[in-house]
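Below is one structure. I have some questions about it.
Note that one protein chain of the assembly has been removed; the remaining protein chains are unaltered in position.
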Amino acid sequence: MDKTIASTAEAVAPIRDGATVMIGGFGGSGAPIELIHALIDHGPKNLTVINNNAGNGHVGLAALIEQGLVSKLICSFPRSADPKVFTDLYLAGGIELELVPQGTLAERIRAGGAGIPAFYTPTGFGTQLAEGKRIAEFEGRSYVQERWLKADFALIKGELGDPYGNLTYRMAGRNFNPLMAMAAANTIAQVSRIVPAGDIDPEAVITPGIFVQSVIEVPRPAQEEVLNREEAAYP
Amino acid sequence: MDKTIASTAEAVAPIRDGATVMIGGFGGSGAPIELIHALIDHGPKNLTVINNNAGNGHVGLAALIEQGLVSKLICSFPRSADPKVFTDLYLAGGIELELVPQGTLAERIRAGGAGIPAFYTPTGFGTQLAEGKRIAEFEGRSYVQERWLKADFALIKGELGDPYGNLTYRMAGRNFNPLMAMAAANTIAQVSRIVPAGDIDPEAVITPGIFVQSVIEVPRPAQEEVLNREEAAYP
Amino acid sequence: MTRKLTNAQIAWRAAQDIADGAYVNLGIGFPEMVAKFQPAGREAIFHTENGILNFGEAPAPGQEDWDLINAGKKAVTLKPGAAFFHHADSFAMVRGGHLDVAILGAYQVAENGDLANWSTGPKGVPAVGGAMDLVHGAQRVAVLTDHVTKDGKPKLVKRCSLPLTGVGVVTRIYTSLAVIDVEDGHFVLREKLPAIPLDELQALTGAELHRPGPITDLTVPEL
Partner (left out) sequence: MTRKLTNAQIAWRAAQDIADGAYVNLGIGFPEMVAKFQPAGREAIFHTENGILNFGEAPAPGQEDWDLINAGKKAVTLKPGAAFFHHADSFAMVRGGHLDVAILGAYQVAENGDLANWSTGPKGVPAVGGAMDLVHGAQRVAVLTDHVTKDGKPKLVKRCSLPLTGVGVVTRIYTSLAVIDVEDGHFVLREKLPAIPLDELQALTGAELHRPGPITDLTVPEL
């Protein structure tokens, strides 16, 4: 088995117009910048993107939005140090936003990966974000029914990867990445280093390869925070 | 912070009559034999025990049942090479059994730990094990509503532990242990070795210490399979 | 001519349908034999419910590590590229549709795809394990079984009389006599042993065998 792919361009080539794409990362930590930039080069339109945020500056997710490729964003916190790209487009009515509490977003993605079509959570009960949703009481407390989230593709960022698709993550770069790997039909992982099968201790694997379809080595990946401090823009 | 405790006896002392106790392990792998034996010595009655199995031979969970301390068992597979203790008691009407599909058992325990009071699963739909349960349809497919499982105590087995309660597990001894740690009000972990805080790589922690209340070092822990091949019995 | 396949031969036939790179869960007991007949050049990655991907054969006697076991509680070994995970992640793989194939045994399979393989009735101690989970989520759910019970009654039936494991879940049945698909609520005969006449096979089957396409000879090596 060999899930390694030579280039980010080849990896994102199957992503078509209208696809739903989960993108890992929390702010810039664990964000697969090189895969996002390859997706911009590829250029599919009308994407629905699932990410915790809405991008920052003019690179990564913000650049994807700036290029007009995203028609809907599902996220918990579309604010950042410089959320201008998303903010301007949203206020102009150019992009749809589905706002989801962060823990509910994580759990909905996990549910998608785990074959759980719906679950109940206390989060959001009695708030605007539960409007129109089914409510149920358990032991006298009220809960909101939430649905799974799945995607056609996930673009994620790992630290080590092997030809079976087993992955590790770097520190808090883990965040949504392992969950999105579970919830997408086609998970594309960029990793800092591809190692031979067996080099990752089976106890240290965070994402087992069954959840991953492609692995691309991107040594010394860019950090969104660093790019933005340099006022970088893509393309 | 120091969650370490000197003895298994001290660790299980708070477990009272009528308590619900999750016990980790799948068959003998990852089963906290020394904690179970300490619980037998302690002797609380009318326990509800949650485990994947019903014990094997005359040690560990089988011994706990044999000593008459368990009034109800929640499990998926009460068969083993030598399930005589449970089988005899069950057929004599001396113990209640709640049979749960294995994946549903795991998910109910995780739900208990994650604050999810109920979820829907395809598992069991149309079978005896879904009788009396709420059914719902999502996208034309039928699912069974299952409830969370929580416990007063969890007895689990790890490999390394630190004073903060961070744990690793040994190979497939992981199984239900990390889930039960999440779902119990008081999680007691035996580990092969207690190491100083900081010795477990933060990326290698499987159970973060927030889920663990006590850690006891049990060097060279017994394996149920080995004890049974020696025809051991406890006490 | 072969009048009936052995369990090993049934397992061999099932193994021929496993694609290179497939993720496969083999049920406890007889289905476990499928692993050793994996065709050369095609790599299957085996999953076990208790939290291992890419495990291999049993170790030599005396070399067992009892924290390294499969769902049948038998000692196994690891292949390069293996991974450990907890039970909730393990069943996320199952229920979430990440397995390509699950192969299970059966007491009865109905023409509508219903499977009964966990309970023979109210007596004794009931035990279900992961079977009810495994029949959901895998892309293909295959059954390995003798074509008839020990006393000669059909195991392939119109409707299961035994307690169900899952409703409408089976996609293919490998029996001691034939290979049969479940399609649109019917048994569809794909292959049969050349030695068994069609009418005899039908007589041993509790529901109609449809034949919309060609029927291939079921040929399996001596094992």
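Labels A, B and C are assigned to the chains in the order they are written; within every chain, residues are numbered from 1.
Rule of thumb we're sticking to: a residue touches a chain if its C-beta (ideal position, glycine included) is under 8 Å from a C-beta of that chain, and two chains touch if they have at least 3 such contacts.
Given the structure is predicted, the values throughout are model-derived calculations rather than measurements.
Q: Using the touch definition given at the top, which of the shown chains does the missing chain touch?
A: A, B
Q: Which one touches the absent chain: B:E34, B:E107 or B:D162?
A: Missing-chain contact among the listed residues: B:D162.
Q: Of A:K3, A:H37, A:H58 or A:R174, which sits in contact with the chain we cannot see?
A: Going through A:K3, A:H37, A:H58 or A:R174 one by one, A:R174 is the residue touching the chain not shown.
Q: Among A:G60, A:G124 or A:P202, which one is in touch with the chain left out?
A: Of the candidates A:G60, A:G124 or A:P202, A:G124 is in touch with the missing chain.
Q: Tell me, which residues in subunit A touch the chain that this view leaves out?
A: Output for subunit A: 26-30, 52, 54, 76-81, 83, 86-87, 90-91, 97, 99-107, 109-110, 121-129, 169-179, 206, 223-226.
Q: Go through subunit B and note every residue touching the omitted chain.
A: Residues 1, 110, 112-116, 162-164, 166, 182, 196-198, 202-203, 205, 208-211 of subunit B touch the chain that is not shown.
Keep in mind that, in the parts below, only the chains that are shown with their structure count from here on.
Q: Going by the touch criterion stated earlier, list every chain that contacts subunit B and also contacts subunit C.
A: Both subunit B and subunit C are touched by A, going by the contact rule given at the top.
Q: On a C-alpha centroid basis, what's the spacing between subunit B and subunit C, in Å?
A: Centre separation, subunit B to subunit C: 29 Å.
Q: How big is the gap, in whole Å, between where the Cα atoms of subunit A centre and where those of subunit B centre?
A: 34
Q: Can you check how far apart subunit A and subunit C are, centre to centre, with Cα atoms defining each centre and the answer in Å?
A: 36
Q: Pull out every residue in subunit C that's touching 2 or more other chains.
A: 52, 84-85, 88, 91, 94-95, 136-137
Q: Give the residues of subunit B that touch two or more other chains, as numbers and ranges in rising order.
A: 107, 121-122, 169-171, 174, 206
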